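My questions will all concern the structure given below.
For this view, one protein chain was removed and the others were kept in their places.
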Amino acid sequence: MSILDYSEEQRMLKDSTRRLLESHCSFKQRCTHMTSPPGYSKAAWEQMVEVGITSLPFPEDCGGFGSPGVEVAAVMEEIGRATALEPYLASIVLGGSTIARGADAHHLQEFVPAIIAGSMHPALALYEPDHRYALKPMGTKAQAREEGWILNGAKTMVLGGDSATHFLIPAKATDTTLLCLVPASTHGVRVQGYQTVGDLGAADIILEDVPLSPSQVICSGDRAEDAVEYAFDVGVSALCAEAVGTMERLLELTRDYLDTRKQFGVAIGSFQALQHQAVDLLVELEQCRSLSQLAARAVSEQATGRRTAMCSAAKAYISRSARVFAQQAIQLHGGIALTDEYEGSHLARRLTLQSYALGDEDFHLQRYARQPALSGNNAWWD
Amino acid sequence: MSILDYSEEQRMLKDSTRRLLESHCSFKQRCTHMTSPPGYSKAAWEQMVEVGITSLPFPEDCGGFGSPGVEVAAVMEEIGRATALEPYLASIVLGGSTIARGADAHHLQEFVPAIIAGSMHPALALYEPDHRYALKPMGTKAQAREEGWILNGAKTMVLGGDSATHFLIPAKATDTTLLCLVPASTHGVRVQGYQTVGDLGAADIILEDVPLSPSQVICSGDRAEDAVEYAFDVGVSALCAEAVGTMERLLELTRDYLDTRKQFGVAIGSFQALQHQAVDLLVELEQCRSLSQLAARAVSEQATGRRTAMCSAAKAYISRSARVFAQQAIQLHGGIALTDEYEGSHLARRLTLQSYALGDEDFHLQRYARQPALSGNNAWWD
Amino acid sequence: MQVYSEADTRFRAEVRAFIAEALPAEMARKARSGVALNREDYFGWQRILAEQGWLTPTWPAEHGGCGWTPIQQHIFEVESHLAGAPRIIPFGIKMVGPVIIHFGNEAQKAAYLPGIREATTWWCQGFSEPGAGSDLASLRTRAERDGDHYVINGQKTWTTYAQYADMIFFLARTKPDAPRKQEGISFFVARMDTPGITVRPITTLDGGHEINETFFEDVRIPAENLIGEENKGWSYAKFLLSNERAGIARVGEVRELIRDLHDMTESQPVGNGSLLDDPAFLRRVTSAEIDALAHEVTTLRLLSREQESGRPNPLTSVLKIRGSEVLGRLAELQMEVEGPLAACFRPSPAGDPELPQALLRPALKTGRYLNYRKFGIFGGTTEIQKNILAKTVLDLKG
Partner (left out) sequence: MQVYSEADTRFRAEVRAFIAEALPAEMARKARSGVALNREDYFGWQRILAEQGWLTPTWPAEHGGCGWTPIQQHIFEVESHLAGAPRIIPFGIKMVGPVIIHFGNEAQKAAYLPGIREATTWWCQGFSEPGAGSDLASLRTRAERDGDHYVINGQKTWTTYAQYADMIFFLARTKPDAPRKQEGISFFVARMDTPGITVRPITTLDGGHEINETFFEDVRIPAENLIGEENKGWSYAKFLLSNERAGIARVGEVRELIRDLHDMTESQPVGNGSLLDDPAFLRRVTSAEIDALAHEVTTLRLLSREQESGRPNPLTSVLKIRGSEVLGRLAELQMEVEGPLAACFRPSPAGDPELPQALLRPALKTGRYLNYRKFGIFGGTTEIQKNILAKTVLDLKG
């Protein structure tokens, strides 16, 4: 097996995911799914459950496949190629990994099978208004009461929040952090769903005196923070893979357009300046592919520092690259890529989402710089 | 007269400077001058005195022309084109302006005529080891004694310091800043000259118990700081103009090379990717020209804030642009521009000097950001 | 610091005072909010300018011009943007108007100029075709003479604001067998309600509707709708496109974005401080501001050189290239001010009441960021501008 590449089995997983998405989420189909609730294809989602990819990131002892890294990356690349709308990243990767990491055995057995079965959609509510990309809860507070807590606060840009059945809410208690699991239907939870620039759904959530029983606290303290950081890294790795898939597809479209479109009697792909710009995209794609592969492997690491360093390295790079890639691909196309009916413009928008979702370039550069520096002659992954 | 362009008179000044430099400082001649002390042509220097350009930045009441801005820029563009070695920037612009701004009437009458006559070479010692681009003296200290002071400290990268007759030394006294004028021959002054990457001379200076009479203090306190900041801005503006001249010449050479050099049977200038790269240089040059013109006008401003903002804006931009311009011009040439015998490589090195001399991009971005922000709908120059 | 002449400084004060007085507050509020403007929003402001005599500043005096120099036009554009005035739609005033003035007959002048001058007729431009964008001369729309009519068949694309238009000016091929493809093209005008003209909206990647496809199916137009001589349309088009270059630098928009960027950064709360306390972000804001400054000064330099020489300057392509880069970067930075909210999106800028209040501004900014991708493409792509500069200024052979 080649270093930092997909194995034969992983490639088969990737191919079957591609076939699934091609038959259920072609560009035409997805444009229809997008405009009617829940904003994605239930049939495609059921297929994902059916073929088992919803089990990938979960531990084996609760029905999972135990592979939050490279296998998830293989699936996410295909999701990125298809700009698929199903809440795989939100429910399985982000929500699922939070529970998988933070929950005790009892909760695991209660929730994980339902998530894998596609019926429970937990969305991780990371961000709060006015706190930018901060990962710790600032304004969302849990106040102790006789039995349990009362939650108050607001979360924003919750990926998959528009169609979630549950929210994972990190909240500040007097001297600790709680990770709470709140059904979307709970009294006092107000959900305002909307569309992101990458066509995926998201939501703002207002929490007003939301009552919380003790069993709704998945974990607290260091463990809660670790669960969020872990799920965030798994999500970052998955999103990087998604971006690689999106870039790959956009480069294919760009290449084909350059080869087909004629100007002054010749294909515009024969103009050297355009060729070199297309090559710049290729060079970028290969860098992103490398960092995505590295992040996917780091996700299975026990050493938190290396995991976080490699995931933030990948996302810092890809956050910038994805956005610039989209800009240049549009420019290479000309007018056609400015139209909503062209697949390429959806890919370009998805790259914009990937650029800003789960932390932008500055956030991840700073997060990377806070990890222990390279020591001596060691490699980054030593 | 066109806005932000040279007037007819200024253009004549520029042309005559070009003729002077062409006859005394051709590329071949300057390569000879470079290798023998004082590192420039005394004949060219005498010509500069003769035609009067050494008087440009000084006040009219002590024999100057009263034009530290646009007229100096016109001369400096030509110096940049020719990558001339004469200490115009060091002695006339930086050293001269410090004295012109800081000195009292008595000192002005004593020194300015000698500077204009080209016999006195004052070099402004801005930098200290381990204090990067800071403009205030940190480690150079003046200790009061019965009559006058004792100077101790070190200065580094003093432009023109290798051939200076005098040093202008900002020094820290107990509760003020002194601006001292120290003849290079003073006991305790050790000068180590060297060459900069732009072929101009510079020096490190060590001051060991250098005795200072009261008359050697040009000014002190706010006035000393103002004189240094003023001279620095005038120098920055002049250096920006120099960079514009250097870029202009390097672009001419690049264009000519592209037009002449053949590959695969055609001029390489017919390759679209190279054409577009050459155009990128042209676009950059025009931006730099604009900011240089703006800085040159700001230098005559009474309002310090606008002066500093415009000079730092220009230098921040040009610091990056000059370096990247050099890199791209070399790349467009290929191997020939890597050789020391090619004029273009000296221009590229000069651009590297211009990038780092008198503050790099980061320094000037921060200095710009500290000035009052644009207010309301005003233009930058309002 | 003297950058404008004294006359121009006085002119700026006059423009500023007039706009402050004449621009309705509600109109400015709507334009500055970033939502899509409709026909009446644009025409409302144009009529106010028309009354002042400022709508057609570059036209000859006898047709209602007011003799502004290029620098004065520039000042007017900047002040209008800063005040939040709707932008002037160029198709009538800057494009077809001058063509009719120069090449039209008296009947055409009488028929069309008043509607432009008084902001009652909305014009759109039918130049680009699906196979003829940068390579405009390869257009395929045909016009066949049939008695005292021409019959038009073909398809135009990127027809900006065709949905508002009363009239269209367009190029069509009248001599398909001409030896060079630039020959045999003619310049026509037509009422948009002529039978056989249909408009299909194009939704752009920001979800907006500015552009359209326009189809001509056996459209019969009177022969007097031909402007100038038959088969000479290419030279009129070139004349028209050279006029188009005036506002190419888009300094008004740049100034508006820069003014707002600093304020937004400072007022964007991050924890207990503001985004301005983030040195990495501040550095980008500062650097973009200096890029914008360089671009504005370059624009002034080149305009004033043109003004002096009276000749178009090929360096103007530099303004098109940098204008689109600077605007694109500013739109990107404004979007990034929003942090995670930059990822939100409102497919229909006309207004979606479901979007939470706090996301309205981010959604508009993200939409604008996407919309601004057009500047490197329309009106001569960046690559076309670089080809022009390589050829004309650097004198490099293709």
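We just call them A, B and C in the order they show up, numbering each chain from 1.
We take it that a residue touches a chain if its C-beta (ideal position, glycine included) is under 8 Å from a C-beta of that chain, and two chains touch if they have at least 3 such contacts.
This structure is a prediction, so every number in the text was calculated from the model and none was measured.
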Inset, instruction - Using the whole complex, pick out the displayed chains that touch the missing one. - result: A, B, C
Legend entry - Chain not shown: contacting residue from B:S215, B:Q263 or B:T304: B:Q263
Inset, instruction - Kindly state which of the options A:A142, A:V197 or A:A278 is in contact with the chain not pictured. - result: A:A278
Legend entry - Listed residues A:A84, A:L291 or A:A348, member touching the removed chain: A:L291
Legend entry - Where the unshown chain meets subunit B, residue by residue: 126-127, 129-134, 138, 156-157, 192-198, 202, 204, 262-265, 271, 273-274, 323, 327, 330-331, 334-335, 337-341, 345-346, 348-349, 352-353, 356-357, 360, 362, 365-366
Inset, instruction - Could I get the residues of subunit A that touch the absent chain, sorted low to high? - result: 2-5, 255, 258-259, 267, 269-270, 272, 275-276, 278-280, 282-283, 286-291, 293-294, 297-298, 301, 303, 306, 310, 313, 316-317, 362, 365, 368-369, 373-374, 376-377, 379-382
Legend entry - Positions on subunit C where the hidden chain makes contact: 279-280, 283
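The working rule: only the chains that are shown with their structure count from here on.
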Inset, instruction - Just grab the chain with the largest centre-to-centre distance to subunit C, centres being mean Cα coordinates. - result: B
Inset, instruction - Report, in whole Å, the distance between the mean C-alpha point of subunit A and the mean C-alpha point of subunit C. - result: 38
Inset, instruction - Indicate the whole-number Å distance between the mean C-alpha point of subunit A and the mean C-alpha point of subunit B. - result: 52
Legend entry - For subunit B paired with subunit C, centre-to-centre distance based on mean C-alpha positions, whole Å: 42
Inset, instruction - Give me the residues of subunit A that touch two or more other chains. - result: 271, 273
Inset, instruction - Please list all residues of subunit C that touch 2 or more other chains. - result: 383, 386
